[in-house]
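Contents: one structure, followed by commentary.
What you see is the complex with one protein chain gone and the rest in place.
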Amino acid sequence: MEKERKPKNIFVQGPISSEKIAQSIANHASKTDIGGHSIFLGQIRADEKPEGKVVAIDYTAYEEMALEKAFEIREAIFAKYPLTCMHIYHSLGEIKVGEICLFVFTSSKHRKAAMQACDELVERIKAELPIWGKEILDTEGHVWKVNT
Amino acid sequence: MEKERKPKNIFVQGPISSEKIAQSIANHASKTDIGGHSIFLGQIRADEKPEGKVVAIDYTAYEEMALEKAFEIREAIFAKYPLTCMHIYHSLGEIKVGEICLFVFTSSKHRKAAMQACDELVERIKAELPIWGKEILDTEGHVWKVNT
Amino acid sequence: MSNLIHIKAFGMVAEKIGKESLSLENPGTTEALKNLLFQNYPELRSLKFTLAVNKKLTPGDIELEEGMEIALLPPFSGG
Partner (left out) sequence: MSNLIHIKAFGMVAEKIGKESLSLENPGTTEALKNLLFQNYPELRSLKFTLAVNKKLTPGDIELEEGMEIALLPPFSGG
């Protein structure tokens, strides 16, 4: 079901629910050539900044460019690893502390490909997609998130 | 909630449901020092063997020894990586093709620790826990699973 | 004769210049555009940002043509 190669939307308004994750996992029960799934979830952390404590992150993106780039990354990862499926979801808008903002999901016949592809996808998503996080503080102020 | 260190049961009778996975993820929304979750899921594959096609795997274990060893592995991984939480679930009994038989879940402040710990846990679980899979074939016969 | 280029601003850049889009008379190249922006919005000088032209990151100085979409991108921080 993932083999047709066309850009697909990765953006979700608001947090990613655990029900959505469960549904996505359940959808793969019919793919009997899958032996392993690797999942990464990004969750909003209550970081302490000099200016205050993070209560939420407000995500914005240059959506058209991000989708083009995400498609390019998908193609590269599919070419590099023998994957059965790959799913990427990133939140837009305000995501509160404890909520999920990123969901990366790879599946393959043998576990190593799924795991390595998942790690690499997360790194590339953070480094290459034009997405910005504004960290909302409990002091009413904000700071711009910096990826390390 | 994971910091008390005592052996805990890792075994689940039958397949691991996507609802259980969702519940486990949702349980971490209150842990506001978590920035990343890494999850590995093992799924039963419809492998073609010379003797027939796999339709299920029947798992048995030397449970007391497996729980002692799992505890030892947990302690070692907690000592090696700065993790917030770690969960391991392995199925016993007959798990059908497409169903989930292994659920490994690690959480940490920064993503790398969760990812590396999850990978290492999966490797150690497969290599070191006294668990056996009997692959049930569509020909009514069976073969014993071999981990590579 | 009008020769406009369209500029989108994101994140901290949008915040600093107080708008998410603007149109400018084409200054000719990306380097000339940066100088024009620094003149109009001096607060941009202290920010790190890169330019995308028609949704692609542009290394070096690029010739600008009418109708191009230029984006001002502060360091990415998704995930």
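Chains: A, B and C, in written order; residue numbering restarts at 1 for each.
By definition in this document, contacts are C-beta pairs under 8 Å (C-beta built on N, C-alpha and C of every residue); 3 or more make two chains touch, one makes a residue touch a chain.
As the structure is a computational prediction, the values presented were derived from the model and not from experiment.
Peer 1: The complex has one chain that is not drawn here; which of the drawn chains does it touch?
Peer 2: Contacts of the omitted chain with visible chains: B.
Peer 1: Which of B:I21, B:I34, B:A61 or B:I136 sits in contact with the chain that's absent?
Peer 2: Candidates B:I21, B:I34, B:A61 or B:I136; residue touching the omitted chain: B:A61.
Peer 1: Need a quick check: the contact residues on chain B for the chain that isn't drawn.
Peer 2: 42, 59-62, 64-65, 68, 90, 101-102, 122, 125-134, 144-147
The definition used in the following text is that only the chains that are shown with their structure count from here on.
Peer 1: From the mean C-alpha coordinate of chain A to that of chain B, what's the distance rounded to whole Å?
Peer 2: Result: the chain centres lie 23 Å from each other.
Peer 1: Send over the residues of chain A in touch with two or more other chains.
Peer 2: 42, 122
Peer 1: For chain C, write out the residues touching at least two other chains, lowest number first.
Peer 2: none
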